[in-house]
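Complex shown without one protein chain; remaining protein chains in place.
Moving on to subunit A:
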Amino acid sequence: MTIFSRLPIALAALSLAACSDNGGAPVPTGQNGVTGAGSTFVYPILSKWSADYAEGGGDRVNYQSIGSGGGIAQIKAGTVDFGASDKPLPPAELAQAGLGQFPLVIGGVVPVVNIAGIKPGQLRFTGPLLADIYLGKVKSWSDPAIARLNPGVSLPAKPITVVHRSDGSGTTFNWVHYLSQISPAWQARVGEGTSVQWPVGVGGKGNEGVAAYVNQIPNSLGYVEYAYVIQNRMTFGQVQNAAGRFVAPSAASFQAAASHADWAHAQDFHLVMTNAPGEDAYPITATTFVMMYKASKNPQRSAAALKFFRWALSKGQAEATALDYVPLPPDLAKQVDAYLTSTIK
């Protein structure tokens, strides 16, 4: 038997798979089925919400986690009822497309390391130091710039292997947005975006890819979403915030950042929370935003989506906490509710 004689079997398997696609779970194409696409970060919580919401008699919500950029493209093309992105769209761009935008859940981007003998939360970083490491200026763990922040911590004289995302992502956007704000050198050389030209390092695909690389490579430094830190028990570092304090990533420090951010004056909630003021605020706090048409072509489905998000913002918050997401602070949740009533109908 040669490899070619297996082709018919493979074809048969393919066609079987195609059949089971059609015969599987009903695709929500009915009047009240809601479809959305975008950020991979919110996929776990959206699918949990969707299941619970449907169980409670609500409409089915079908969410495709194709990435933030894809979500923006799909909602602009009008192929979905809502898009989700970790990067907010500026009000002008929203107005041009006739879209409204509101925050859904909060998370944080966390520096993680793999150094023998270092415990979670032990290492301290400042924004400029993180920028210098990611620029390739600080090359070794024994660099004086690191030692100065971490007196009494014994660090190896080994090169730092920098790990970043290889795919474009909202996580990267929040990370480099923070580095750009805090380091003029980073702003000038690399800038910000969902994918950038990294001066040094290896690229992992997705949060799980970066987490795997950091766990595999000794003396490495990477950045991942907070949920991955908790689920993989990774060694996170503290980061100095705008008030000068070193803060560990946690639900409380993310919420502190969210409540100190000036949401009331941000049109269409266009606000990236990095480097937020406040004593306890974690400096690289991120938000996932939902985009919907203000005047939908399909008002019935749009109304169903709104009903779902109202439910998620009130009843669904306990589940968000259980899955290591951080709910919106109550004030912000109220603002979102008012925005939904006034702007997206």
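One rule holds for everything that comes next: a residue touches a chain if its C-beta (ideal position, glycine included) is under 8 Å from a C-beta of that chain, and two chains touch if they have at least 3 such contacts; residues count from 1.
The working rule: contacts and distances are computed from a predicted model.
A.B. asks: Which name from "Glutamate synthase", "Phosphate transport system permease protein", "Sulfide dehydrogenase subunit alpha" or "NAD(P)H-flavin reductase" does UniProt give the chain that's left off?
C.D. replies: The missing chain's protein name, per its UniProt entry, is "Phosphate transport system permease protein".
A.B. asks: From the list A:N62, A:Q101 or A:S169, pick the residue that touches the absent chain.
C.D. replies: Final answer for the missing-chain contact: A:S169.
A.B. asks: If the hidden chain were put back, which of A:A54, A:A97, A:A185 or A:V200 would touch it?
C.D. replies: Selected residue, touching the omitted chain: A:V200.
A.B. asks: Specify the residue from the set A:T35, A:S50 or A:S68 that touches the hidden chain.
C.D. replies: Of the listed residues, the one touching the omitted chain is A:S68.
A.B. asks: Thinking of the whole complex, not just what is shown, which of A:A185, A:A212, A:A266 or A:A303 touches the missing chain?
C.D. replies: Touches the omitted chain: A:A212.
A.B. asks: What does the interface between subunit A and the hidden chain look like in terms of residue numbers?
C.D. replies: Residues touching the hidden chain, for subunit A, are 1-3, 6, 66-70, 72-73, 158-159, 161, 166-169, 190-205, 209, 212-213, 216-218, 220.
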